[in-house]
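Below you'll find the structure I mean.
One protein chain omitted, others in place.
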Amino acid sequence: MTATLETPTEVRTLPMAKALNEGLRAAMAADDTVLLLGEDIGRLGGVFRVTDGLQAEFGLDRVVDTPLGESGIIGTAIGLAMRGYRPVCEIQFDGFVYPAFDQIVSQLAKLHARSQGRVRMPVVIRIPYGGGIGAVEHHSESPESYFVHTAGLKVVSCASSADAHVMIQQAIASDDPVVFFEPKRRYWDKGPLNLASSEVTETLWQARVVKPGTDLTLLAYGPMVRTCVEAAGASEHSLEVVDLRSLSPLDMTTILASVRKTGRCVVVHEAGANLGMGAELSARLSEELFYEMEAPVLRVTGFDIPYPPARIEEHHLPGLDRVLEAVDRSLAF
Amino acid sequence: MTATLETPTEVRTLPMAKALNEGLRAAMAADDTVLLLGEDIGRLGGVFRVTDGLQAEFGLDRVVDTPLGESGIIGTAIGLAMRGYRPVCEIQFDGFVYPAFDQIVSQLAKLHARSQGRVRMPVVIRIPYGGGIGAVEHHSESPESYFVHTAGLKVVSCASSADAHVMIQQAIASDDPVVFFEPKRRYWDKGPLNLASSEVTETLWQARVVKPGTDLTLLAYGPMVRTCVEAAGASEHSLEVVDLRSLSPLDMTTILASVRKTGRCVVVHEAGANLGMGAELSARLSEELFYEMEAPVLRVTGFDIPYPPARIEEHHLPGLDRVLEAVDRSLAF
Amino acid sequence: MTQTAQDDQDQDAQPGTAPPIDPALPPDPSLVQLLSHEGTRLHHPDYEADFTRDELRAFYRDLVLVRRIDAEGTALQRQGELGLWAPLLGQEAAQVGAGHALAATDMVFPTYREHGIAFVKDVDPVLLLGMFRGVEHGGWDPADKGFGLYAIVLGAQVLHAVGYAMGVVRDVARGIAEPSAVLACFGDGATSQGDVNEAFVWAGAQPSPVVFFCQNNQWGISTPTVSQSRTPLYHRAEGFGFPGVRVDGNDVLATYAVVRDALAKARRGEGPTLIEAYTYRVGPHTTSDDPTRYRDSGELQHWKERDPIDRLRLFIERDGHADQAFFDEVDAEADTLAARIRAGCLALPDPDPLGVFDDVFVEQTEDLKRQQDAYARYLEGFEDGS
Partner (left out) sequence: MTQTAQDDQDQDAQPGTAPPIDPALPPDPSLVQLLSHEGTRLHHPDYEADFTRDELRAFYRDLVLVRRIDAEGTALQRQGELGLWAPLLGQEAAQVGAGHALAATDMVFPTYREHGIAFVKDVDPVLLLGMFRGVEHGGWDPADKGFGLYAIVLGAQVLHAVGYAMGVVRDVARGIAEPSAVLACFGDGATSQGDVNEAFVWAGAQPSPVVFFCQNNQWGISTPTVSQSRTPLYHRAEGFGFPGVRVDGNDVLATYAVVRDALAKARRGEGPTLIEAYTYRVGPHTTSDDPTRYRDSGELQHWKERDPIDRLRLFIERDGHADQAFFDEVDAEADTLAARIRAGCLALPDPDPLGVFDDVFVEQTEDLKRQQDAYARYLEGFEDGS
């Protein structure tokens, strides 16, 4: 998946949802065993149109409008994987993944270990997640911690069209189960990507410095990457923004290199603070860089409340101002 | 729930399972609206006999052997709570709570907020948890992080017979939903308790220093409290052991007081490190005591693997030696 | 509930996963009807019912008002006053019929589309708008009118209904309440969820005073009912040990009679019933949805000819139960109601960003108090500064 291949480049500017669509199309074209399962993903093309046109192209057997039951979607995907398929499941919205939790945590995550490595589970679970779209309850959640805490799962999130296009293909190529978080409020953000030969050089498990800086490291993923890049642009300080990309495993090499350099770190996510990703990152950074840290890792997160009504979600979601306020607090140490 | 009441004392030494049984009996006798739901809790008295004799005493309407479905247990408990009851649900083993995850996370935890405070959910979910009993898969898990991360739930764990007896009654008296973790390998540990008037002076949300010390703080809960007390006894250093008792909310007053004094902290739990309780505690301690800490918070935990086969579970579970090794590492900073 | 991406690409029709229900098929002979779609009064041996003039007028009035509430919801969304609306257009008879069958002490567990039952249960329609406007997740007290909060996660509320019914049984046994019944609402799509089936298990194993009210509106977003089940949904009940019945959900009289009968049985301790109200979602799934992507206009036409209001009006007119003055009066009432809803919607207060911290727990935690205080200070900082 590097850019060194001698293939014609075809650079286009696409919204993230369309980039995912192209990534799925490429994966399905490349491998007959890739198939999609989900609610309303066929004829409708998914409520966000991420699977638009794929049923027409690949047929009813490979793009399956399932009955409305998330446990059924993941449970049957596991069976399909046992039979040699590579199912990609769409959960319509973040808040609807919980009925499938048992199948994910007790089956999908554990089958490889249970079988002492004999059974493989190349299953991808795509979850449009996060807030900021003015939705009703259950449509704006950030449930990544549940999956990151679950041994046996890998968890990633894309933040740009180019990454969306490549990462979904890498996730499908993974022989381990991957929970793939798509920042739904960035679905319409446009970005360049190369449909023919990717310029993304990272593996699926690597973080990326998206904006270099020297004074402080902003760690973010998914929807908050753009927020942090904007904050870095607005700040008078030199802020380095790292897009984690992979939440489990964490790319500690890249993360430590950045924070070792800056000595300060603010983690930003929409999920609540209590056992959100910031907790793990803070713990690891203090374990690894105890003497190098100039300030404690600070966390800018959603509050520890059920996601609030849309009219006040902008208070709940970390924005530019709250990020910059935390930067100031960190620099004051 | 303080010892100041002028009631006759009746001190007995009981195993934790029996102490819970007595606590449930007292709560049911005191309030007609308390009822128990679960699999095999009636005639059999539960697979650990925690509900032994309660169906005979309180009848079929109040101790309900449900059909075998955890989502059904929690879902109907929510409906019962809406009708004015205080259901106490038993999940037979930790690994079987996940089918109920949607009802817990999307309903039980959110209904009070959804209704702007109009609907109350005085539901207790009892979960025998943790390893060390030589069991087959799914019978030794420590899923507390999932619930601690969920806004709208309160999460506690008892570590002694006296606490078991009082805390279960306090949990039932709570108007908020409480996930009540019972350390199953300590069910047979005996301890004194006062059936008539409790000597437990803490609220349900308070931590307790169970062994004072000056050099380092061991933070633990549930099954690991005994392990830590034993480690403290075996150590040449003066270790303070704090039983968290409440995992959400965390009693930061007690925790900070201890670590401020010792300057060093090791967190011990059976759950995996990655987004286990140790992560949150580490993050908070470095936020609050950045200049006071002499060493990073270290974590002694289960590995980030699916719970292993019983014959090697003693490797996975934090034991005396691993705790003491971490203490040494901390003191070496 | 679904926010569909705004989509302006026109695409050729794509193959569906299953043939859409053929609206030309003869209806199941077991479908209970008391009013043909031409407005003729039919009779059914199991559901004999006489309706007074006042009852018929009350049905008609509520059908019209409910349709107007719904139209106002859609209009308010189109004008940007609501983030979303889930129209019930076409399902008025199913809901008004069920609503009228309920006793005051009966309890309803709705989905997100139960505006009609809510109205009959006397929940102020303005309150229904709150969640769609994004000012709250649920704006009424379920205990007030016996009408639960709207439920979005498919099927979850059906278990709550069974639990509530278990509570009723216990209250009656304790001598603190008279028998009452519970109406558990859900859609055709939700029948595929584990929770709905566990609810059937529970209610069947310990027979409970619950009536399962499934509005089969033929679609779950873009998924036709036949993709959930190849056998009629009301058949599901028998295998769980209780009866199922299919009623014409566009026939307010039949729905009323069938639901009333099932509720009475439930109250008498004769256990649950599954009612499949066979109807049609004339509008989009929500205002975010574009049904032209997945269903054709012929189907729509078929169902418009079976409109629930038209047929009752035909019957009322033909049998002389009301004159033009009555119909005009109802229309005027609808206008007034619509105006009140619109004004009420605009007057709905925005939530207090600090208030949300108060409603997480009955007993607020210190953790949350700290976050609330910190955020209050943060907001004050802005007021002081710029």
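For clarity, chains are labelled A, B and C in written order, and residue numbers in each chain start from 1.
Everything below uses one rule, namely that a contact is a pair of C-beta atoms (placed from the backbone, for glycine too) under 8 Å apart; a residue touches a chain by one contact, two chains touch by 3 or more.
Since the structure is predicted, the reported quantities are computational estimates derived from the model, not experimental observations.
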item: Displayed partners of the chain not shown (whole complex); value: A, B, C
item: Identified contact with the non-displayed chain, of B:Gln55, B:Thr76, B:Ser198 or B:Ser282; value: B:Gln55
item: Given B:Asp31, B:Glu137 or B:Asp175, the one touching the chain that is not displayed; value: B:Glu137
item: Hidden partner chain, touching residue among B:Gly23, B:Pro87, B:Gly276 or B:Pro308; value: B:Pro308
item: Residue in contact with the excluded chain [from A:Ala113, A:Val209 or A:Leu320]; value: A:Ala113
item: Interface with the unshown chain - residue positions in chain C; value: 18, 191-195, 197-198, 201, 204-205, 207, 226-231, 235-241, 244
item: Contact set of chain B toward the excluded chain (per top definition); value: 17, 39-40, 42-45, 47-49, 52-53, 55-56, 60, 64-65, 67-69, 71-72, 92-93, 95-96, 98-99, 133-139, 187, 273-274, 303-306, 308-313, 315-316, 321-322, 325
item: Footprint left on chain A by the chain that the document does not show; value: 32, 35, 61, 64, 66-67, 69, 71-72, 74-85, 87, 99, 102-103, 106-107, 110-120, 151-152, 154, 174-176, 205, 248-250, 252-253
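The working rule: only the chains that are shown with their structure count from here on.
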item: Of all other chains, the one whose Cα centre sits farthest from chain B; value: C
item: Most centrally placed chain - per-chain CA mean versus overall CA mean; value: A
item: Chain centre separation (chain A, chain B; CA means) in Å; value: 32
item: Chain A and chain C, separation of their C-alpha mean positions in angstrom; value: 35
item: Sequence positions of chain C contacting 2 or more other chains; value: 136-137, 153, 194-195, 356, 360, 367-368
item: Multi-chain contact sites of chain A, meaning residues that touch two or more partners; value: 71, 95, 98-99, 137-138, 274, 303-306
